[in-house]
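Pasting a structure below so you can have a look.
Every protein chain but one is kept in place in this view of the complex.
Note that the chains are named A, B and C in the order they appear, and that numbering of residues resets to 1 at the start of each chain.
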Amino acid sequence: MSTLNAEARALLDHSVERYLRQHYDFPARRRIAAGAAGYSPDHWQRFAELGWLGIPFTEADGGLGGTPADTLGLMRAFGEALVVEPYLAVVGLAGQALARVADTATASGLLAALVAGQARPALAWEEAGSRGNPALVSVRAHHQGGQWRLNGDKIGVPHGAQATHLLVSARHAGEAAETHGVDLFLLDPAAGGVTLTGYPTVDGHRAANLTLDDAPARPLTADAQAVALLRQVLDQAILMATAEATGIMQTLLDKTLDYTRTRHQFGVPIASFQVLQHRLADMYIACTGTAHLLEHTLTGWRPHGDNQTAAALLKVRLNQAGRYLGQQAIQLHGGIGMTDELDVGHYFKRLTALGVQFGGDDYFLRRIWAGG
Amino acid sequence: MSTLNAEARALLDHSVERYLRQHYDFPARRRIAAGAAGYSPDHWQRFAELGWLGIPFTEADGGLGGTPADTLGLMRAFGEALVVEPYLAVVGLAGQALARVADTATASGLLAALVAGQARPALAWEEAGSRGNPALVSVRAHHQGGQWRLNGDKIGVPHGAQATHLLVSARHAGEAAETHGVDLFLLDPAAGGVTLTGYPTVDGHRAANLTLDDAPARPLTADAQAVALLRQVLDQAILMATAEATGIMQTLLDKTLDYTRTRHQFGVPIASFQVLQHRLADMYIACTGTAHLLEHTLTGWRPHGDNQTAAALLKVRLNQAGRYLGQQAIQLHGGIGMTDELDVGHYFKRLTALGVQFGGDDYFLRRIWAGG
Amino acid sequence: MQEQDDPLAGFRAGVRDFIERNADSEIREAGRKMTSFFAPFEPVMRWHRILHRQGWAAPSWPVEHGGTGWSPAQQKAFEEECRAARLPRLLPQGLSMVGPAIMRFGSAAQKRRHLPGIVSGEDFWTQGYSEPGAGSDLASLSCRADRHDDHYRINGSKTWTTYAHHANRMFLLVRTDRGGKPQQGISFFLLDNLDLPGLEIRPIIGLDGLPEQCDVFFDDVRVPLDACLGDEHDGWTVAKYLLEHERGGSSSFAAHFEQELRRLRGLAEISGDGLGGRLADDPVFQHRFATLWAEVAVVDATEAGFAVMEKGSPESGPVSSMIKITAMETLQRITELAVEVAGTPSLALQLQALVVGSEVPPIGPEQALTVMPSYLNNRAATIFGGSSEIQRNIIAKMLLSR
Partner (left out) sequence: MQEQDDPLAGFRAGVRDFIERNADSEIREAGRKMTSFFAPFEPVMRWHRILHRQGWAAPSWPVEHGGTGWSPAQQKAFEEECRAARLPRLLPQGLSMVGPAIMRFGSAAQKRRHLPGIVSGEDFWTQGYSEPGAGSDLASLSCRADRHDDHYRINGSKTWTTYAHHANRMFLLVRTDRGGKPQQGISFFLLDNLDLPGLEIRPIIGLDGLPEQCDVFFDDVRVPLDACLGDEHDGWTVAKYLLEHERGGSSSFAAHFEQELRRLRGLAEISGDGLGGRLADDPVFQHRFATLWAEVAVVDATEAGFAVMEKGSPESGPVSSMIKITAMETLQRITELAVEVAGTPSLALQLQALVVGSEVPPIGPEQALTVMPSYLNNRAATIFGGSSEIQRNIIAKMLLSR
């Protein structure tokens, strides 16, 4: 599925791992997350220089000519190091949306800036009650005096308050939850009628709620079929998120193994208790099964087509295995696992957030039934 | 809730336990279940003589003047001994229905015969796809030339092929699943148009499917409200079934404890493995929680009123705890638990059948939601 | 579990009226903003003192120590009304934990010195059981008190001391004798002052970002000899009594969970289902909700069974462990479902908006504000107070020793 050759990818993955090992330990991560921007502009610039921001974009757009599948090694490493830079938000969501819009001239310019680390667009697709369904759009677009204007609310825009550009889905025909009648618009965050309420999220990332009051906007698509486009984008993002999750899961498993081997109770390492051994085995199963599912999914993955059922299977697994891994990692660490000081809780919270993002089990199980 | 005094009930429970200890060991039970009738007429006659068949009926009907709640000690003991005699079918279902019908003259005579051990009526309420809902009635009753006649099919009539009388719910107004329009009818199993297909069930009991082809019938109710009556009856039966289930669960727990203490593997009793210890603890929790729920339910139980939510809570618990207890009892017994020879599998199968009877989790969870 | 024709209607009306007139908006806000078993400190202690002025702070206590003399039914009705009004639960450390232990084991002087402040809400007690490195293995505790003529000196540390940074008193287990079995040689201490030389309290930030627990360090801290409750070296007896009393108290997990489930249902009623409908109308949500409701019914029944059980009987120990396991696991499932119901709004970290009296509005619906902190905080429910693993060990030990 990858369009990068194996050698190029291995080089890339290696550079990611080395960079993070050198520059991204947990104290550093904590400082970045606590900062005003919620990410490190310096790191971001390095990501750009190292080519990482361009992996899944065409060479014409300044990219490396790969696909989202080529980012999975990076995403996994980002999971291991708990990177808070908005790669998934900017490259995975907004970038993938741009790579698919009709207005290729605008998109191409913006993508080049993105790849260079100069633009950080954010994708605002979610509304209250969306639960993973990008068709549930009640933000309205109307065309007046040669200008499109948007009204309504979006929630949970990843990295929205720090974005240089906003991509917003809005409806100009049909009713909420209808597939037809939605297009994607480009907005200037600084324009009148745009109110962003930014906030940190439990996983150390940032998000924003967006209120649009006759905000001026430029259409990027024109066929009222942006829902299909967004589905593709979200499914690619789920692929990337699952890779990040596998990195987190493996790390939690490893940390829990280490802890149970060294922590003593009743005079013995707690790893000598069979109940905990079986819990570790089940954590291994949850982790390894997710990794195998991700790997196997790639064999049938379509970088530019429909992956509805495959993505749903991934997301359900991410949610369920993620919950189990995270909860058991805390449980086996006991009291110390409940503290902000230990990194384990932060891995747990990132897994939790990935489980909530893009929609919960119920939405995706419904999709599996429909596609099964 | 009981209308028998505590002393009378204690005496009764004691007599049940003594009788079963003396006359109802597992080999005896196996012989009875394998016999043509599927129950022992001798035992049944003794049950009558000992007054057991009359517990939940008025003294006017020849009973002891108790309620179904007074049968719980007996039912629990029946669970422990895995009794196959159709007490729940005859006393719990058909008898409780008779005790509630409008035609008290007919009912009273029939109840007196039931209490004496001479009549063994069966209640035919279930149809394909009922799932616990007695309103789902598509058997049709029509009145023609001074005679009611019934057409259609019932399934799973407990002890139906051995019954002396059939009580059948049939619809003469409204559509299937409507509450209104159903009455209860009395049929002679030997009458023309009545076809009973009897079969053994996996739990060593008997049941029958019933096909009615213009079968002559006598109405026992007349207000088209038999669905409400049947709901009450089924809820009482669930109460009794839960008591039987607690007897089974406790027995399975005890047998599993004994087995794990004596069975050696890797040179030690398998009860010394912490994983199995925790499994035993969870079996204890499943069993004990069910017993407490049953006990607590009695404080608000209405012998002649509505117990919809309370019965639903019991049934959901019976199903879930029963599955867990049964499955783990087999698992912890290992290979030997898989054999027909060991009694454990038979306890497991009775629990399984009680879980299916009267409806599964989904139906009752829906009811809990509606009543919660 | 439902209110029917109630002979206590008049009593209830009186309670409701009192609540109506006395529970101010911040106290009510504290009830709505509870994200753990422990209510926000300032408002709940204020509510405690308001109740005390009415004589209602300790309904289950003997009248001589400040109880109300109410019947069990009245006590239950009172609790139900407080719960229905969604008031914060009074903190249990004094009223349900150390208070009853002092009544049972305290000298006359200890009773006089400690009980009034517990009832009045003037004092707040923190519990010092756990130690870094000891976790579920209490017998291995190493914080020690060495006896010198007229005082003890305490050295060591305690952790997971709830609200110690707000507390002015502390009860704790210390090792007073290092010979014999590990369970022996432990004493139960009462400290009536935490502002002592050598005593340091450091809050621990939890998963939810909030400081609820603390570390407490002792460096040659002098305490008088009468700090010891019950016999010296026999602190286990006190600790065990305290534990059983706490479990057997009138406070009910099930009633609390029902309330939580009603909140969850309310949240589902204002939440979308992803298709333009309400989540509360989604059969799958209803199924999951009802499954939890059924679990709560079992907790409720087990608590009722335990309430009438003779304490210290062979049965009561495992049932007490069973309640701990099932209640805490049910609670965790409730908070887990709540995260799924709340969805994206649950991800916002809102430490400011959670503060009682804060002017910062919540991100998303107010009903979703506490969802994630509750989920995170309650991961501890199966760890603290004897982990689920320890509780299952206890049950298995009893089963296999029969």
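Quick notes
The criterion applied here is as follows: a contact is a pair of C-beta atoms (placed from the backbone, for glycine too) under 8 Å apart; a residue touches a chain by one contact, two chains touch by 3 or more.
Just so you know, these numbers come straight off a predicted model, no measurement behind them.
With respect to the full assembly, the chain omitted from this view is in touch with A, B, C.
Although one chain is not drawn, the whole complex shows that of A:D282, A:D306 or A:E341 it is A:D282 that touches it. Within the whole complex, the absent chain has one touching residue among B:S40, B:S108, B:S169 or B:T201, and that is B:T201. In the complete assembly, the contact with the undisplayed chain comes from B:G132, out of B:G132, B:G152 or B:G289. For the options A:V115, A:V157, A:I248 or A:L313, the residue in contact with the chain missing from this view is A:L313.
With the whole complex as reference, residues 282-284, 287 of subunit C touch the missing chain. Take subunit A: the residues that touch the chain left off the picture are 257, 261, 271, 274, 277-278, 280-282, 284-285, 288-290, 292-293, 295-297, 299, 313, 316-317, 320, 362, 365-366, 368-369, 372. Seen across the whole complex, the unshown chain contacts subunit B at 126, 128-133, 136, 155-156, 175-177, 197, 199-203, 207, 209, 264-267, 273, 275-276, 323, 327, 330-331, 334-335, 337-341, 345, 348-349, 352-353, 356-357, 359-363.
Quick note on the criterion: only the chains that are shown with their structure count from here on.
For this structure, the chains sharing the highest number of C-beta contacts are A-C.
One inter-chain figure worth recording: subunit B and subunit C are separated by 42 Å, centre to centre, where each centre is the mean of the chain's CA atoms.
Mean C-alpha positions place subunit A and subunit C at a centre distance of 38 Å. Annotation: 53 Å between the Cα-based centres of subunit A and subunit B. For subunit B, residues that reach two or more other chains under the stated contact definition are 274, 278.
Contacts with at least two other chains are made by residues 389, 392 of subunit C.
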